[in-house]
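Every protein chain of the complex appears in place save one, which is left out.
Now for chain A:
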């Protein structure tokens, strides 16, 4: 049961950023549920400053440079005010408001930023910045939800959709601007790297990514990336940062490329995130795989194995039916699996790359035709060679199998040729169509279906 003041004192004495940040965490630890109340009741608005000066410094004999000391007293004054708003939710619910919490917390965050720029707060205390930034975002989302629910109470439901769209996340937008200042605060620090706020770059970047994703403004993330790239020469290697920072960073970069349909690049970043991820972080591993699997399908045409998906029933459910149909070349099954999963695929923004799986399914179907064609008569002692001249009609017949065509449906040879030339164009099949002879002439020497061994 440590108090806010004990965390502060210990953090300062041993120079531990996380311990110091614990003092500014607006959530009581499980073993001390009354911690926030007890901190709030330790003073009152009239005596706040002298009380804090006493509890933070005089009572324990902690000495800091004067301006730093004053900055901490100002910081904890604003923290006290914010905690007052937070404890209302348990002590006086009728007057509690997330908007008030957000506004009070925002003052605290601004003060902490000033602490770094003007009052000499040191880089080792950066976890304080992380924790107040993290809760700024959380309180902003709660405030927006609260405002939205009030609006719907007495607002007219015919108001302009555009306006409400904007106002819906007014507080989160505000939080994004402040977190952006936190990012700049870290990136622009010119102190020697050992004591530089540059170590806070990825933590604040990740917080900003999360905020932009929530705001549906993924495009803004690219400004961040440009800023990061421009300073990359001054930044330590990514590997020098804690893994929690880099795994999160790589995940978001991967998803950003993914949404831009740069699947090869997305795959690199997501694979890095996957490899470095803590093996017990189930939820995060599942999120990484959600995007890594479509990348693999597009770039290397590989599918997730049973082993890979076994720990993730949701992913197994999401991807297994599609994977099976791709393997079998079952086009009809593939289409059904796509429409069955459509809502989920669109929601997760993975519909587009998955759709490309249809080409792979078609390739596999046509590949079966090639294999079913067997071998040409071997010429004097040569090893047998697969029949590489395949009638288009055979592919048409395969298409009937793949689409579960019934006896009444007619085959359109033009359409078959179109599908064939599409596969050839995409490099999934190698050869050419000899239209006048109604034949496909496929490449010899196990290159007819590149990368698949035949």
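Definition applied: a contact is a pair of C-beta atoms (placed from the backbone, for glycine too) under 8 Å apart; a residue touches a chain by one contact, two chains touch by 3 or more; residues count from 1.
What we mean here is this: contacts and distances are computed from a predicted model.
The complex includes a chain that is not drawn, and of the options "Subunit G of NADH:ubiquinone oxidoreductase", "Putative elongation factor 1-delta-like", "26S proteasome complex subunit SEM1" or "Exosome component 7" the UniProt name matching it is "26S proteasome complex subunit SEM1".
Considering A:36, A:78, A:224 or A:396, the position touching the chain not shown turns out to be A:396 (whole complex).
Among the residues A:243, A:317, A:389 or A:426, only A:243 touches the chain that is left out of the figure. Residue-wise, the contact with the chain that is not shown comes from A:307, picked out of A:149, A:307 or A:445. Where chain A meets the omitted chain, the residues involved are 18, 134, 157, 159, 161, 164, 210, 213-214, 216, 242-245, 247-248, 251-252, 274-281, 283-285, 287, 296-297, 300-305, 307-308, 326-329, 339, 342, 345-349, 351-352, 360, 363-364, 367-369, 371-372, 393-394, 396-398, 400-401, 405, 407, 410-411, 413, 452.
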